[in-house]
Every structure is written in structure tokens, then in C-alpha cells.
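Every protein chain but one is kept in place in this view of the complex.
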Amino acid sequence: MQTFLNLLEVEPIRLLISFGAVLFLVLNLAAVLTMAERKVSGYIHLRYGPNRVGPRGLLQPAADVFKLFSKENVSPGRSDLWVFLGAPIAMFIPAALVWVVVPFAPDAVVADLNVAILFFVAITSIGALGVVMAGYGSRSAFSLLGALRGAAQMISYEVPLILSLLGVVMLTGSLSLVDVVQAQGDTIWTWYFLPQLPMFITFYIAGLAEVKRVPFDLPEGESEIVGGFMVEYSGMTWALIQAAEFASMAVISAVTVTLFVGGWQPPLPFLDLGPFNWVWFGIKTALIMFTFQWIRWSVPRLRMDQLMDLGWKVLVPVTLIWLFVTAGAMLVF
Amino acid sequence: MLGEERRAEHEGALTEPPSSRLVSPDIRDEFGLETIDMSMGPQHPAMHGLLRLILALDGETVVRCDPVMGYLHRCHEKIAENRMYPAVIPLTDRLDYFANMHNEHGYCLAVEDLLDVEIPPRAEYIRVLMCELMRLASHIPSIGFLMLELGAFTPILYAFRERERIQSIFEAVTGARMMFHYIRIGGVKADLPPDIPQKIWEYIESLEAHFQRDFVDLIQGNEIFISRTRNVGKMTQEQAVEMGVTGPALRCTGVDFDIRLDYPYSIYPELQFEVVTDTAGDVEASYRVRIAECLQSISLIKQCLEKMPEGEVMGDTGRRIRPDEGEGFGRVESPRGEYAVHVVSDGSDTPYRVHYRDPSFCNMQLLQEIVPGHYLPDIMPIMGLVDPVSGGWDK
Amino acid sequence: MALTLPEGDLQTRLERYLEGLGNRHGLEESEIVDGVVRIVAKKVDVPAVLATARETLGIPHLSFITVVDRQGYFELTYELIDFRGATVRVKTSIEGDEPVIGMVTGIYPTANWHEREAYDMFGVAFAGHPDLRRTYMWQDHFDHHPLLKSFEISTKRTFEGLR
Partner (left out) sequence: MGVMQQFNEPNLITTSTDKLFNWARKNSLWPLQFGLACCAIEMISTGMAHNDLDRFGAGFFAASPRQADVMIVSGTVSTKMAERMTRLYEQMPEPKWVIAMGACAISGGPFLDGYSVLMGADRVIPVDVYVPGCPPRPEALIFGIMTLQKKIERDQQVGYERPRPALVNEDGTINEYLPEREYTGISEGKAPRLEGMRPLQRTYVFERAGMPPGAQTDVGWVPPEVKKRLKEEAKARKAAEKEENA
């Protein structure tokens, strides 16, 4: 028994098993988030969400997933099959891979890379490739437009995303997410969202754009181009794209929590739960995801040129200025 | 440009055969770029019904826009020629299915213009009361649909909550939620149930209480709403009048034309209200005009309830309605504009010809004039500005 | 710049329209009946009558064009309103099996779709119309005009028996 236990400590097996657990968490998170989305939208719209399926509607995601399993995968006639079927995979892998560096608790991180932030930024930029493949693969005017918009939006919002990270990196002096969380201390006013407030807001907005949520959901413009790059996908391929979308939404909120809102640190010292500190991480991530969905149901959609103006003319200058301010402040204190 | 130049330009249009005149290579601007041809088909979330827009897109900007209609053509005018006069009223409900009461009122005015029947005052007041309630039940969802097309999902839910309450009042009075068949030739089918005026008072008070919060504060101050609707679909007064636009779309450019005041019918002269106009002429102006008209309708409903006289509700039109030879005209201010009905009778039981002038049909010509030059996502707010209903334009 | 609407009270405006349109062209009849200027013109000078109404008299709005198939000739009614309560109704009639009349889209651009609908439903053609296509009926190989009295529908009902 003992040999089996320290066999688990051996590096490659530990990595595989923990990454399998995280992948299991991510897939279930995607299903649960669809249910949360419909319940939250219900309460914002003064109506009940799904409550007929299972006890108080909790089995609704299971029903959705099983139905999508048994759906026929339709691919348009003259479409390029490899690119068409490859696109959902190219979208899901980066969204799931980023979970490797997210620190749930002091020692509960799949791979504690010392270049975790660099890894996070590099992997999220692959998502744009999946969108373009989906748009090109399904050979329809709507999906082509959606793909062009998606690529332009995701690439142009990487810049403010990365710039707003630099403030935190300057404060902690290291690229590893675990150090970032430990450097933030366990009281609420030592967390980084207070000294880096504009950076926090920019990271939040750029995260929204990166994940294509409502004020920026032009690639999947519901009422304009009917479904954007997802218009030709049905059954499991569509479910995989939805899972990728919800997984990247969860990972953006998780990274926001680790960078700016103190990861697993309790807000006040006496609230420390010791080994159960990952509960704080869960609560904060759930709050951020709730605000994502709250915004989705209350704000209209931007137009393409306004989206670009906001990205380049507002977010990038704000982050650049605040970098100088943090550099100056670090010199003084 | 006025008549002469435009007519001269088309004068030679028809002499040489059409095939040589119209076949031309694709649009190649100086860079040799082709436009994407796209058809925003009949089934589209933002097309207010079954409209097909054939668009030539240069990237995101629309170069050419050609609306194709006829996907909901239900032959109203041919069927009306085959039915007795009172039997056409249920058909008019299904014409512009967001302004059912106004359609009935227009047709009944046209037939009463033929007959010389005297409508009791109580019936007139009930008709105006029902029409103003219908205007509320049409303006509020059109604001909701405008926001739905801009991407905000919540206002449509609040709008349909109001519409549900108004529909419950309609159901108590007329018996149906949408297809009322309530206004008859010569009066109204039945008197108001005794508790309905009190119920309408309560509803109007509650609507006034939260109208400001739900439909003005939630939407008007929103940054993205302003940036998406200001200076979008901007049109001058000449352009609007030239295209035959009427209703809120015309009043948002500043022309104060309202049939209830300029061509008074029924008892509107006895009610106090003034025309609401705006000057900007873009989508945001049409939203403001619709909000002001909702408040105006609320005050009109109150006045109707206060001045409601007693008496019976149905004038005597004789056993069978068989007007003698002649023509009858009825013109009504429907929530989308001027709705006119032209009835030609030849002395028999069935109308010889019924022609509906539907506001959506005429307001939709703006799409050809205004949409080219805008971005693709701007088509949605412009559809909100015009707010057509497919039952109306596809008669 | 703001649109200039015709001023003066209703009666003076009606007189001005009547004499403005009346003496300019040889019209069959023109009189004022309860607030409406009725004018019956010949087929050829309808565009001229409407051009004078638009340019000299300043009537801004063409409400609708009604075509009535009188089983021998077509009777057209152009209804013009001037946003202030006055109405001008111009009536013409077209004989012959190839009904053609001058186009009005050059003067009132709103007539574009009204004329297309008239062509689609009755086959009345408007010379010079920029794109006289069908509005409602499907376009491949449907060469009937539905609202003609000759276009019989299967469920034609007669009401003579009803008392």
C-alpha cells in the first residue's frame, strides 16, 4: 500500500492524475455553468429557471449533455471536414490546459511552474486559432463574418490583458502564481486589487472580451449573425465549443482571483481555514463568474468599431500609465 | 432631388430591352475587391417577421440592400372581396398583429363612411380607450424588441410583462388576448364589464409608478445603448417625407404629423394631448418619441375613463349591412403610422374592393435609402427605428 | 432645414389646391366635397397633375395608390394629404388589355413600392419605373395577377340565398 502511495508521488503519474482530476472538474463546471446561466437569467428576468427536471431542476445539465450526446453531427456539404471537426478541439485544449497553473490551495496546484503567468498568456492566445478554423471550416457567410470578428477581437484584447498582468508581476517580482498569492498576504487591504485597481478593471474587461461574453459577444452575435462561427455546429461538436467557452470563462475568473483578489487567502486572518483554504478560492471564483453572468443579462452588445476603440484607445493607455505609477510607487516605498 | 431630374433620369429606362441594361459585372472598386453577397433570410431573429434582406457587404459596411417581401402574403384583399362586410373585421385583426384594435377601427370607419349610421358617444369613448391601450401594448414591446436586437435580453421580458397585463384587460373586455373582433360597424360588440374601469385605473397607476424605472432609467442612460443608437439610421425630414414614412419614425425627425390631431376622427378633438416630436431623426430619437407617446397614451386613457358617458354601445345599422354604390375612406393613427382603408362598394353584400394602406409597408422603403453606408450590426437598430410588422407589409 | 408645410386654414388651402390643379390642366371634373378635393384627370396628365401638386402647391405626402378592376377598365385613385387636414384625390381610368400609365415615383418616391404592388396584383404597368418587379408573388414562372376579377379562387361564395 505504502509503495503504491509513494508511487503516486513520482512526478509523471502525479501530474497525470491531478490533471485528470482537474479536467473532470472543468467538464462538470461547464455543465453546471449552463445551469447557473439559465437560473441566474431566470431570476434577473423575474421568472424561474428550469425547475421541472429532477429535484428543483438540478438534473437539467445532465439532460442537456445526454441529449447533445445523441444528436446527429451534421457537417455542411462542401465544408473542409478536417478543419471543421478540428476547430472545437483547437478551442477546448487551450481552455482546459490553462487550469494546469491555477493554484487552488498552497500545495494543490497541478504544476507549480515558475513561469506560470507566461504559460497562461501563451496558451490563451491559441483560442483565436480555434475560432478562425470554425469560421473557415463551415463555409457560410455568417460563420466567416463571425470568425473574422472573433479573431480581430481576441487578438486585439490580448494586449491589454497582458499589460494589466505586468503590474502584479512588478509587485511580486516573480512569475509564479503561487508566489503571487503568497505575496498578497491574508488581509483584504493587502490584496493587489486595491493598489492595482485600474489594472484589475482592465484585466476584468479584457477577460470578458477574451471569453466573448455579452458586451463583446460579437463573434457569436445572437441577433445579428445568428450564431457567428457556431452556426453550422450541432450535437457534440457544438457542446464541445460551449464547454470550451465556459471553461475559458471559469479560467479567466480563476486567474483574476489568483492575481488580484488573493487566491486562497482568507479576507481576514482569523477566518483562515488552514488546509481547507481552497473554499475561499471557490467562493471568490464563483462570485466573479456570477458577475460575468450578471453582466450578460443586463448590457447590450457593442459594435465592432466601438469594441476596437475601447480596446486600443482606452484600455491600453490606462494600463501603460498605471505601469509607470506602480514603478514610481515601488521606487518611493 | 425633385421631380424633373429624377424623372428625366428614368425616362430612357424602358426603351432599350431590360436584359442589356441590367446585366453588369460585380461591383469592383478601385482595389478590385469583391463584395460579400449575403442574404439575411426570412428566418432571422432580428427581422421583425419574414423579411429577406439581400445585402452586398464590403467587409462590415453594407453597400446595397434590397428587401424581398411576400413570405407572409396571406391575400387579405382577395379574401375580403369574398366576404360580407362585417365578416372582414376578423381579417383586419390579423393584418398588423401588433395593432389589432387600430386595424378594426380603420376598417369600421371606412364602412361607416359609406353607411350613414350614428355611433353612440359611449361606443366612441370605448373605441378610443381600447385603441390607446393597444398603443401601449404595441409601443412597449417595440422598445423591448429594439433592445433585444441590440443584445440586451432583459428589457423584452419587462416589456412582455406589461403586455401580458394589458392582454388580461383585453381578455376581460373582448374575450380574446390578441384577435379581438371587438369594434363592429356602428359601435362596439359589448359594453365594458362593470369592474373593468376600476381595474384599468389600478393598472395605469401601477404602470405610471414603475414605467420610469423599467423603461427609461434602465435603458436611456446606458452607455452602450447611446453609442449603438445615436446617429445610427439618421435621416433628414425631406428623406422621411419623400419615402412616405409616417408615425414615430417620421415624428422623430421633427415633422409634427399625427392623424389624431391633423385628421381628427372619433372623439380625439375632445381629448387634450399634443404631438410628440424629436429633432435628431435617428434610432435614439425614435426611442424617445415612443416613450413620450406611451406617457401620452396613459394620460389619454385617464381622460377617456373620466369622461366616459352612459348609454348603449351599438348604433342601428339595420338587419344587413349593404351600403349603396360608392367609396369609403378610413384613416387611423396606428402605433406604426398612418393606417388607411379604402373600401369600394358596388351595392352588393360583399365589398367590391378593399385596399389597406399599411404603415409598415411604406415605412420599410427607408431600408433601401438609409441602410447602405451603415455597418452590418446597424441594420438591427434601423429595423427597431422602422419597427415594421410582417403581417402588415405582406398584406 | 425644416420642411415647409402649406399654411392657412383648411378652406383656403382647399380652394388654393382646387384652382391650382383645376385650371392648369384640362380636367374632366374637379370640386370640393366635405374637405376633399376630388379631381378626375385623364391618364396621360396624371404625372403632370401630381408634379404641380408636389412642386407648386407643396403637398408633401402621397398616401396610397388604389387600383380597382372594373372588368373593362382599371380605375386608379391617388390620395395626397398635406399633413394639415386637407386631402386631394386624383382619379383616372385606363382601358385596354395592356394597361400602362406614367410613373409617379419620380415625383413621390414613396410610390415606388405602391406601383410595384399594383403591377404585381393587377398587371398595371408604370412606364419608367426603375425596377418594376413583383413584391408579393413568387417570381419564377407565376404569370398571373391575383387581384384581377378574372383570377377566380376556388372557394368563391355567393350570398344571394341569405335573407
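Per-chain numbering from 1; labels A, B and C assigned in written order.
FYI, contacts are C-beta pairs under 8 Å (C-beta built on N, C-alpha and C of every residue); 3 or more make two chains touch, one makes a residue touch a chain.
What you see is a predicted model; the values in this text were computed from it and never measured.
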| query | What are the shown chains in contact with the chain that isn't displayed? | reply | A, B, C
| field | Residue of A:I17, A:V74 or A:V115 in touch with the missing chain, whole complex considered | value | A:V74
| query | Which of these touches the unseen chain: B:C108, B:A123, B:I140 or B:I156? | reply | B:I156
| query | Of B:Y97, B:Y352 or B:Y375, which one is in contact with the hidden chain? | reply | B:Y97
| task | Determine which one of A:A21, A:A62 or A:I155 touches the chain that has been left out. | result | A:A62
| Touching residues (missing chain, whole complex) on chain A | 38, 42, 45-53, 57, 59-60, 62-67, 69-74, 222-223, 226-227, 230-235, 238
| remark: Across the whole complex, the chain not displayed is touched by chain C residues 98, 100, 119, 125, 127, 129, 131-134, 136-141, 146, 151, 153-156
| request: Just the residue numbers, please: which parts of chain B touch the chain that's not shown? | output: 14, 17-19, 21-24, 26-27, 35, 37-39, 41-43, 45, 49-50, 54-56, 64, 66, 68, 70-75, 78-79, 82, 90-91, 94, 97-98, 156-157, 160-161, 163-164, 167, 177-179, 390-391, 394
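Everything that follows uses one rule, which is that only the chains that are shown with their structure count from here on.
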| task | Provide the C-alpha centroid distance between chain B and chain C, rounded to the nearest whole angstrom. | result | 22
| message | Suppose each chain is reduced to the average of its Cα coordinates; what separation in Å results between chain A and chain B? | response | 44
| remark: Cα centre of chain A to Cα centre of chain C, whole Å, reads 62
| request: Can you tell me which residues of chain C touch two or more of the remaining chains? | output: none
| task | Identify all positions of chain B at which a residue touches two or more other chains, and write them in rising order. | result | none
| remark: chain C contacts chain B in the complex at 2-3, 5, 47, 51, 54-55, 60-64, 66, 68-69, 77, 79, 81, 83-85, 87, 103, 105-114, 117, 121, 127-130, 134-138, 146-147, 151, 153, 155-157, 159, 162
| query | Where on chain A is chain B touching in the complex? | reply | 41, 44-47, 141-142, 144-145, 214-215, 217-218, 221-226, 297-306
| Mind pulling up the chain B residues that touch chain A in the complex? | 36-38, 44-46, 60, 147-154, 157-158, 161, 222, 224-225, 227-228, 375-380
